[in-house]
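One protein chain is absent from this view; the other protein chains keep their places.
Order of writing sets the chain letters: A and B. Residues in each chain are counted from 1.
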Amino acid sequence: MELTVTENLEQELRVEIAGEDHTFMNVLKGALLETEGVAAATYDVNPEQSGGQTEPILTVKTEDGVDPIDALKTAAQRVQEKTDAFRSAFEQAA
Amino acid sequence: MMVPVRCFTCGNVVGEHWEEFKARTREGDEDPEEVLDELGVDRYCCRRMLVSHKDLVDIVSPYQ
Partner (left out) sequence: MDEDYEVEFVERGDRKALFLVRGVTPAFANGIRRTMIADVPTLAIDEVRVIENSSVMFDEQIALRLGLVPLTTPPAEFDEDDVVTLSIDVAGPATAYSGDLVSADDMVQPADQNVPIIELKDGQRLELEADAVLETGKAHAKHQGGVSVGYRHLQRVEVVGDADEFEESEPNIVRGVVEIDGELVDTAEFDNDLTQKFPGKEVAVHDVEKAFVFHVETDGSMTVEELVNRATDSIESRALELEDAVSL
């Protein structure tokens, strides 16, 4: 996973997350949309027609006064909460 | 030639069951459907791998 920030504004962040695909990006996007202060979140694994770029680019827009980098951090923690909860639920059943 | 190790479609290992399948259906006279059910080859993608296979080693070996 290699991050390259291409746009970093007060309420908008655009970052390329190299080495990932739908598997992780969609989970992350889902978590971002559940995060407080996030106005919009999406990712695009640019199809090859658009110039050969295939690494996913994540875009996060936030509401007033919320730093998109903080929102991304919160979402990453949320994913871990989810995996933790899933693991313990699975182990309980197993 | 030799039976495929895995099902082309789903990746399940089917080679494991070939010899038993062959012994019971080709050399024996059991119903292939029942044998496949018993072997646990459930999906039709895996079933066709065994049903449609023919060993060819005996046929090509004279030409080595």
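Simple rule for what comes next: a residue touches a chain if its C-beta (ideal position, glycine included) is under 8 Å from a C-beta of that chain, and two chains touch if they have at least 3 such contacts.
Everything quoted here is computed from the prediction, not taken from an experiment.
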{"item": "Interface with the unshown chain - residue positions in subunit A", "value": "1, 3, 17, 20, 22-24, 26-31, 34, 69, 72-73, 76-94"}
{"item": "Contact footprint on subunit B, counting only the chain that is left out", "value": "1-3, 5-6, 10-13, 15-20, 43, 55, 57, 60-61, 64"}
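Basically, only the chains that are shown with their structure count from here on.
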{"item": "Separation of subunit A from subunit B, taking each centre as the mean of its C-alpha atoms, in whole Å", "value": "46"}
